[in-house]
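For reference, the structure discussed in these notes is given below.
Up next is subunit A:
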Amino acid sequence: MDKVLFLIFAGIAVGAAANLLRSRHPIHSALSLIGVMGALAVLYLLLGAEFIAAVQVIVYAGAIMVLFVFTIMLLNAGAEVPTSGSMLARYLGIPLLALLLLQLVRLLLGQYPPDQASSFGTFVGPTEKIGRLLFTQYLLPFEVTSVLILVAVMGAVVLAGRKP
Partner candidate 1 sequence: MIPDELRNFPEASQLEEQDPSVLAGGQFDRGELTLEVSRAKLEAACRWFRGRGYNLLSSITATDLHPIEPRFRVVYHLYAIAEHKPLRLAVRVGGADPRLESMIPVWPAANWYERELFDLFGIRFDGHPNLKRIMLPDDWEGHPLRKDYPTEGIR
Partner candidate 2 sequence: MDLTILIISLAKIAVVLTVLFTCVAYVVWLERKVAGRIQNRWGPHRTGPFGLLQPAADFLKALFKEDFTPAQVQRPIYFLAPFLAMTLALMSIAVIPFGENVTIAGRTIFFEITDLNIGLLYIFAVTSLGVYGIALAGWSSGSKYSLMGGLRSSAQMISYELGLGFAVVGVLILSGTLSLRGIVNAQSGFWFGIIPKWYIWPQFVGFLVYLTAAFAETNRTPFDLPEAEGELVGGFHTEYSSLKFAMFFTAEYTNMITVACLATLLFFGGWMAPLPWAWVQHVPALVLLGMAALMTRTALRTYRLERRKSYFAVPGLAGIVGLIGLAFLHPVFAAVAAPMFWFASKVFVFLFLYIWVRWSVPRFRYDQLMHLGWKVLLPVAAANILITGLVVAL
């Protein structure tokens, strides 16, 4: 059952990612990206990481991508016009991509040999554990990140508030 679900949602994730690259319209691309994120969330769920799955949806799909879509709508961006592109990309693109994928597969296989399949349900999932880790072991990075975000927010406010 898990395997079937995994295959289905992995397929959706890959398909959506391909569609993201293929689409000419920014809204379609954004929607495909949301699809990828949704599928990834399900994969997390299958791994037993409910919290990460939920956060994936809330933060990425629910907040960040909404802003993306919002911006695209606001700018009223139209479909992209395909350009002829460079010769380099046309003839070297796919071979190079294939090379990259091969390398990745080789690396992954080296890391996790096929006879040692990752098991479901052993992921650091429960909310409590994550909370505990965040506020004990990773307290400093956590706080530093929040300060960083605060600075970013203030910068955004200053930039947005500046009158032309």
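Candidates were picked such that all candidates are chains of the complex that A comes from, given by their letters.
To be clear about the criterion, contacts are C-beta pairs under 8 Å (C-beta built on N, C-alpha and C of every residue); 3 or more make two chains touch, one makes a residue touch a chain; residues count from 1.
Since we're looking at a predicted model, the values are computed, not measured.
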Touching chain, any copy counted, for subunit A within the complex - options 1 or 2: 2
Candidate 2-touching residues of subunit A, taken from the complex the two chains share: 1-2, 27-28, 31, 34, 41, 50-51, 54-55, 57-58, 61-63, 66-67, 69-70, 73-74, 76, 126-127
